[in-house]
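Just below is one structure, and these are the notes that go with it.
Here we show just some of the chains, and they stay where they sit in the whole.
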């Protein structure tokens, strides 16, 4: 489980590091964006549920995205070439984080809706912080990609599974499976999230 | 009280949803900006005072701004037409949130100044997060509108009322009344907050 967690963190961290390199940030920016993208969603969740942030409780959680950021800083042309395959790994990170976040919130005593929302926050929160630090509107809010919707769907399924007292492995597989499968299909088929139909009147 | 709270949340949420529609965000962006604007100020306050965020303790607090966001997404031309009257409701939300936030902080044992500041944070924090996510300087910091100043004034009056052991209804009416009255007068008469007199030397 720790291995899966670290893998998800590293994949997210690489996306943060690559954005930092593209935006011409310096070495501090690349490492910080990598760490924030990899760990931010879980930290927001833990701060909201009042738990000690897992990211600061085990040094491997801090070291993994920092090293991923350094590697991206040093060898970004090579790392960038893997970006298409990173999208696939990213879908796995999305599904795992959505389920892990929702389950942790549920186990902390939060309600069904709150737990599902916090699962989605865990999955997309790091990317939102990354984009805020890079001074752009978070892509998850504007690009019309099916990214947050599969995440909250998987988190919801996981929370319902917990409520029905299903075995943890079933909860994880159905929840993360839904998120990952939907996300990968959306990537392959170009499915998009709806946008507002027409422009509203000016303010 | 819950009804008033939910009304304030929904009014704030509509302002977040309309900004998202104007900025061409997708459905995720509209719903997220609505939720963040409606709930963000209270969440920041609760995280700072170490309380379980009220927004995640009752599913109605999460559902109300999400539905407001969806309605704004679907029928934004109609919603946008109500914007001028929304400004009036917004003043009520501002006053109620400033007082509720200050009282909650005071009851949690914080000092007078800290409670007043957290009242203002409760009232304007959601709008600040909305603008950060929409990638613009928060309007409350730059437009010269009398918005945060009435909020902190009302929060201060509420905190002083608590310190003097006045009845809760008196505290709420005087504090929220000051904020709402001042804000509505500022809107009607075009009162503004001061700006720096001249430009400073370049950095």
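Note that the chains are named A and B in the order they appear, and that numbering of residues resets to 1 at the start of each chain.
By definition in this document, a residue touches a chain if its C-beta (ideal position, glycine included) is under 8 Å from a C-beta of that chain, and two chains touch if they have at least 3 such contacts.
The structure displayed is predicted, hence computed values, not measured ones.
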{"item": "Copy count for the complete homomeric assembly [2 present here]", "value": "3"}
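Everything below uses one rule, namely that only the chains that are shown with their structure count from here on.
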{"item": "Turn needed to bring chain A onto chain B - CA fit, degrees, nearest 5", "value": "120"}
{"item": "Length of the line joining the C-alpha centres of chain A and chain B, rounded to whole Å", "value": "28"}
{"item": "For the chain B and chain A complex, residues of the former touching the latter", "value": "18, 20-30, 32-33, 43, 47, 50, 52-53, 56-59, 62-63, 73, 76-77, 79-81, 83, 132-135"}
{"item": "Parts of chain A lying in touch with chain B, wherever the complex brings them together", "value": "47-50, 110-114, 117-118, 128, 132, 135-138, 140-144, 147-149, 192-196, 198-203"}
